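Have a look at this one before I ask anything.
Removed from the display is one protein chain of the complex; every other protein chain stays in position.
We just call them A, B and C in the order they show up, numbering each chain from 1.
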């Protein structure tokens, strides 16, 4: 079983957070998305609680693999390094491409089916950082085709993690 | 390969529509959900177009199997015929049950990943008939734990079918 | 958020194991399926290690919900209490029904995408208890349409849990 070594795994945990921040998204902003989704259900919940749960989601291997792959494709699209027609599909966020959603689902799935509704909802409503990413997308030099779905999925997974914990019921 | 005979298949196509109507939902109401999801993208789209696509979705076998199974569980829960603790989980629509969403996904999936966002969105916003089903749920004698997710999923799948057809672009 | 109380949750953990045993499957037999899947990758692995991982899988809520729902449908089909045509689809294990696989996937999914290959493999090869369940199915009085997929899925999920743990690498 070929795999990363333990020290590489730990370095990866930090690298994922740095990578997301380099792409313009803070853990605080993801936590705010989770708070947006959950505040009406748990009156004692704080944004800090949400950030704590976002961090726990980001330690999961399936989540890390989806994030690494999606951001890589966004970055290659920005540099024009993908082949036709994939370059256009990703750089221009074609509505029927769908692989961005598929990677997002693999994140949401980690905490079960209850997260899909939340993911779909924030993906449509686009609160907070998701709105900012969507606006940036319209400029030519950046590509967030995968990033916005990945971030929404992490926020939705953190919301599921809170629901499963039973801690704020 | 044990399967239904051809004439049973055709009878099933009609039975599914009748079953949904018996549970209080018309094809027109599902079409209105699809229209709610798609009207901003396609200016020539009508509710009739949406109902046409809903009917096409309801001919798909995976869709029929999910609907038959989900409505059966709703009906058995209404009659109190399920064992503890499943009876309570379904009759009281426990938030962490999740099997209702899983059956809904198998419907949305038929037209690919692009439908999940729409499903999540209407499941949260609950327009039209989904609002009515939600209100009925609070009365003791009816159970729509599966039905509301199934109906939302059919509407979202019909929206995906419209997007894939390219007809209204 | 309507949910089970803590003491009900603990009782459920025991009930799930009892329910599986009542349907004719022991944890030992599920552990043997996991061992069958993993023995060639980890030379120090024992069946006991596998049973330990099976028990951990059975504590997961999504897993419990899928098992409760699937076994309930098997039992109702045995008693002839489902409506036409669902009664025949489940009692006769129609090859295109597919809801049994969908519930199984929700179990496998708990430990990520790597478990699907293992699930598909044992579902075809049918080693150990899966072979016995398949033979029993041919008699008229029992229905294991859901059970065999659920058991295979628990075994595959336990195999994924072992792979993720890195303990036997």
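General remarks:
FYI, a contact is a pair of C-beta atoms (placed from the backbone, for glycine too) under 8 Å apart; a residue touches a chain by one contact, two chains touch by 3 or more.
If you're wondering where the values come from, they're calculated on a predicted model, not measured in any experiment.
Across A:102, A:125 or A:142, the single residue that touches the chain missing here is A:102. The omitted chain makes contact with just one of the residues A:20, A:33, A:66 or A:155: A:66. Against the chain not shown here, chain C presents residues 95-96, 98-99, 101-102, 105, 112-114, 116-121, 123-125, 163-164. Contact residues of chain A toward the unshown chain are 1-4, 8, 12, 15, 61-62, 65-66, 68-69, 72-73, 75-76, 81-83, 85-86, 88-89, 92-99, 102-103, 106.
Residues 1, 3, 6, 41, 61-62, 106, 109-110, 112-113, 163-164, 166, 169 are the ones on chain B that touch the missing chain.
Simple rule for what comes next: only the chains that are shown with their structure count from here on.
The mean-CA centres of chain A and chain C are about 31 angstrom from one another, to the nearest whole unit. Averaged Cα coordinates give chain B a centre that lies 27 Å from the centre of chain C.
Residue positions of chain A with contacts to 2 or more other chains are 112-113, 163-164.
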